[in-house]
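Below, a portion of the complex is reproduced, with chain positions unchanged.
By written order: A and B. Residues from 1 in each chain.
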């Protein structure tokens, strides 16, 4: 198996995490990955059901979102946004987009999620910010994502009136961020329904985030 | 396999989407399809559990909801409403009815779902409207569905104090509309719990809907 085919297989399989953790409805979310060492990416084909997804549906594109072969599959309608992120942020190897319901509820109001629980300090290092509303179709969404993320530690951004984009060193890291984003969006939605939310002190957020990045998981 | 048997097989299988996406409880939703090129339709038999459903439970009826054979199965008690839609709207090939919980919550209050997120502009082209309350049993529900849909782009209508009806060029399109209707009903229910909803500007809704219909998916 070539490296590209292996990457397609892994990116294809990561879509099952989107359905498992209830992040998507019908075909409404997608995962992409940079092809390491190249100016290319692979991304889910547009409108294909998760049940039917095979590695060949991961369409290889350049970093302007143009398919590099005529594979017979059109890439996701969100491809321009993913591509812009890879162009602007060289350290990013994976991008995920969902309309997961609790996170998108915060996005619909244009309200950031305040860092009020330790799991959020760990994974996001602070609030999950809101990016600007943009119509789909050109670089606008990508620019909004990058402009928002550069002022935050968070690998997740809530695009106003739209949904969630997450980034990571790998596609798997970006999927993890999408799962955790929905989890904390839900917990803090529930918490706020019965009272105001109190943000953690910045000093604690900093300490928790630093520890999580350096101590958590296997060496 | 005849075309009719093939249609029955596909309509039967689409009921698994109703349970997979949590749109139904016990036996409370149904899918129908027009038999192409005829004045007939097939629809789920009344009160049969989704576990037990086989293609033979898709009862062939005329477009007044009367079974055309004595198959031993009574069609859904919602058959008259489905049949009216097919009589009134020649372009419609599939109809779905559910009591999916978030959408039915909006219906119970008789409140349309405002078009406040891009996924809703894409799929519904505007608000999801509310149709009148009618008792089951004659053409009243069908008339209410058609009278409401003709003033909106939305393929979904919330029938007051009742539930959801969706339509599509095919039964699969109508099922997709039912899945997406519950998804946006949930997201906007959650959004509204912590603040007022702001509708997208009409110009953006128009642009998003136009693009979605003409660009999304595979050619």
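Criterion: a contact is a pair of C-beta atoms (placed from the backbone, for glycine too) under 8 Å apart; a residue touches a chain by one contact, two chains touch by 3 or more.
Fair warning: this is a prediction, and the values are worked out from it, not measured in the lab.
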* Structure fact -> Same sequence throughout, 2 chains drawn here; counting the entire complex gives 4
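FYI, only the chains that are shown with their structure count from here on.
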* **Copy-to-copy rotation for chain A and chain B - C-alpha atoms, rounded to a multiple of 5°** => 90
* Would you kindly tell me how far, in whole Å, the mean C-alpha position of chain B lies from that of chain A? => 31
* Asked: What residues of chain A sit close enough to touch chain B in their complex?
  -> 25-26, 28, 45-48, 73-74, 77, 99, 101-102, 104-111, 133, 135-137, 161-163, 189, 192-193
* Give every residue of chain B touching chain A within the complex, in rising order. => 21, 116-119, 176, 179-180, 182-183, 186-188, 190-191, 193-195, 197-198, 200, 204, 207-208, 211-212, 215-219
